[in-house]
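Okay, here's the structure, questions in a sec.
What follows is chain A.
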Amino acid sequence: MEDVILEMKNISKTFPGVKALSNVDFALRKGEIHALMGENGAGKSTLIKVLTGVYDLEGGSITMAGKNIVNHSPEDAQKNGISTVYQEVNLCPNLTVGENLFIGREPRKGLFIDWNAVNKRSKKLLDDLNIEANPKKLLGDCSIAVQQMIAIARAVDQNCKVLILDEPTSSLDDDEVAKLFTLMRKLRDNGVGIIFVTHFLEQVYEVCDRITVLRNGELVGSYEASELPRVQLVAKMMGKNFDDLADIKSGHENKVDMNSTPVIDARGIGHTGTIHPFDLAVHKGEVIGLTGLLGAGRSEMVRAIYGADKADSGQLYVNGKKVKINKPLDAMMLGMGYLPEDRKKDGIIADLSVRENIIIALQAKKGMFHLMSRKEMDEAADKFIDLLQIKTASRETPIKSLSGGNQQKVIIARWLLTNPDYLILDEPTRGIDVGTKTEIQKLVLDLADQGKAITFISSEIEEMLRTCSRMAVLRDGYKVGELSGDQLNQADIMKTIAGSENGGSENAK
Partner candidate 1 sequence: GCGQATSGGKSTSSSSSSSSSASSSASKGGSGKSVTIGFSQVGAESDWRTASTKSMKGTLSSKNGYTMIFDDAQQKQENQIKALRNFIQQDVDYIALDPVTESGWDTVLKEAKDAGIPVIIVDRMVKVSDDSLYTAWVGSDFKAEGNKACEWLKQYADKKGIKQSDINIVDIQGTIGASAQIGRTEGLNDAVKANGWNLVAQQTGEFTQAKGQEVMESILKSGKKINVVYCENDNEAFGAIDALEAAGKKVGSDIKNGEIMVMSFDSTNAGLTDVKNGKIALDTECNPLYGPRVDEMIKKLEAGQKVPHLQYIDEAMFAKDNTIPTVTAKNAKGEDTKYDVTVVTDDVIKGRSY
Partner candidate 2 sequence: MKKAKLSKTGFLLLITIVMFAVMYIAGMIIFQDKGFAKPQMFLNLFISNAGLIVIACGLTIVMITGGIDISVGSVTALVCMSAADVMENKGMSAVFALFLALIIGLAFGVVQGYLVTYLKIQPFIITLAGMFFGRGLTAVISTKMISIKNKMFLAWANEKMYLPFGYTNRHGVLVHAYIYPTVVIALVVVVLIQIMLKFSKFGRALFAIGGNEQSAVLMGLNVKSTKMKAYVLDGFLAGLGGFLFCLNSCAGFVEQAKGLEMDAISAAVIGGTLLSGGVGTVVGTLFGVLITGTIQSLITTQGTLSSWWVRIVLSIMLCFFIVLQAIIGGAGLKKKDKGKEKTAKATT
């Protein structure tokens, strides 16, 4: 094979109770974008971590430009010209944006770090990539999307031969993704080999030259992207035929009675500094989507309803009754559930087992003195592991050792278990593979059919169009419009998001 710059042979990796990789081969050519595909838990991230020395190499070999290498740590990997963006944003929240970009390779003047240069170069780097962030700002104060972009910026700025991107696009919106792709193509043209992990099939076909598919820790095969039709790719990933474009909405008629008392009726709810007062009504059986650009305040809107950030203005009516929500538990008691956007920070309780992570919300609702019996817990856990096909060694496995997508499924299970009347899903499909994504969308519609009210947030407009019966549009912390029925199409949504030239806060209601 010509121009192979990185080759992995016979890679295996075992975790207690899981064979994450068995005898996987992988080859990356110079100047190609190579997609690494597979379901949640297929072993993509593990392969990357073995490659970059986060995990020890248990067997097999890695050659780079014909030379055998062993990376004992990401530091080694970087020295060998491999730079990586890992799946979860892995930066330091207590350092500034600029520092995160340059730490470990700071420009120096003599012995000292040249902070001016750091800031200047950061500014330039951020500007080049169109990232709106001040280099002097603390990273922890930036939204995840920005953090994600910064992680990418850090990786691409290093003169690398191999760039690895593990689901970099999961929290980016289309604009950002487009920016990233331009960048990736440029790097490819400069001869960098790129490994790209994603669950978005369109993206794969948009930028990738070749595709390697993993399933259950085993290599399925490597293919030219042009020679592998989409349906076949999915089939290879899942090991069975599957049509991800199935019109899942059919069979779910919209039976929402818009005149009934809304389950949730927010009037003038707002939270200073994040979301301006807004009105929002959600009815039984309805899936309402929130859309807007990055940072438009979708998450903030639902956080204010749920009491994650206590609303400081307006009133909330639940089933027509005025209620006061001071803390999330109040909302839960009123039948709400909230799947947060930032899985790592607000979702998983890392050291607890899958079982405990699933039952924790229900247990909190029941109160301290009504401990669920072990049997109840086990049954609940097993039911959802089965239902959502969560890939885990056992229900007692700590959630932190699950793959990213499977962690997300556990959090979804947590909220389904509480059987809420009103469920808020903020990016529920982030990092979830195609098969399951469809399952989740179906689930959402099923729940609506059962008479639950749902608010759904996703960066994928496609996905929203498939599930939502109504959409609210946000811009800069204001709710700027609401669309339903025929208006639910890409063009109209885009128009509303962009807004008219002069109207900042017109209300389409």
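If you want to know what made the cut, all candidates are chains of the complex that A comes from, given by their letters.
The rule we apply is simple: a residue touches a chain if its C-beta (ideal position, glycine included) is under 8 Å from a C-beta of that chain, and two chains touch if they have at least 3 such contacts; residues count from 1.
In this text, all values refer to a predicted model and were calculated from it rather than measured experimentally.
**Student:** Once the contact definition is applied, which of 1 or 2 turns out to touch chain A in the complex?
**Tutor:** The answer is candidate 2.
**Student:** In the complex of these two chains, what residues of chain A are touching candidate 2?
**Tutor:** Counting only chain A, the residues touching candidate 2 are 54, 73-75, 77-78, 83-84, 86, 88, 90-96, 99-100, 103-104, 106, 108, 111-113, 115, 136, 138, 140-141, 154, 273, 309, 344-346, 348-350, 400.
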